[in-house]
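With one protein chain held back, the other chains of the complex are shown just where they sit.
Coming up: chain A.
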Amino acid sequence: MALKELSSLEKFLGLKKPNKYSTQGDNKVPVLQTNSGPAVGLLTVCSHLVKEAKRPELLGTSAEHRALVQQWLEYRTTKVDGCSREEAKTVLKDLNLYLQDKVYLAGHCFTLADALMYYGLHPLVVELAVQEKEQHVNVTRWFDHMQHYPGLRHHLPPVVVLRNRVYTSGHH
């Protein structure tokens, strides 16, 4: 999973040469050998790729913005990855509320947090029924935006998102 995600991110960033990754430990933590030694961990590797692609704005444009990006990257690896069905519900509820008045996870532009959250949430969103997607309408809206974000989707199958409401609020 992590490796496919990394290769999709490389393509998204327009990196010409695909990197070779190894993994470490039982959790298959991705490792990338760089000129300045190994980069260990998904977020670290991704941040490295972003810098390599000279797209530092994807990590945030100010200290505050960067902290927000970091926070959501961390949320992705600690709360979304490997979550149980119960935890998945909490995650969706959290994000649905958070995204109520937001287009992107951090600040007012697309960041690495959006990309990795999209990759991480995909297995959860794929399993949602139409009604559940509608209940988490803000997550769904953001998710649909991401899967149509130019060049991002790559390895993942598209998730069908209805644009109109099927269930009226009185029915659930």
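To be clear about the criterion, contacts are C-beta pairs under 8 Å (C-beta built on N, C-alpha and C of every residue); 3 or more make two chains touch, one makes a residue touch a chain; residues count from 1.
By our rule, contacts and distances are computed from a predicted model.
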| item | value |
| --- | --- |
| Omitted chain, identified by the protein name its UniProt record gives, among "Methionine--tRNA ligase, cytoplasmic", "Elongator complex protein 4", "LANO_0F07008g1_1" or "Gdp gtp exchange" | "Methionine--tRNA ligase, cytoplasmic" |
| Contacting the left-out chain in the complete assembly, out of A:Leu9, A:Leu58 or A:Ala88 | A:Ala88 |
| Residues from chain A at the interface with the omitted partner, ascending | 1-5, 27-29, 34, 36, 39-44, 47-48, 59, 63-64, 66-68, 70-71, 74-75, 77-78, 80-85, 87-88, 90, 93-94, 97-98, 119-120, 123-124, 127, 163-164 |
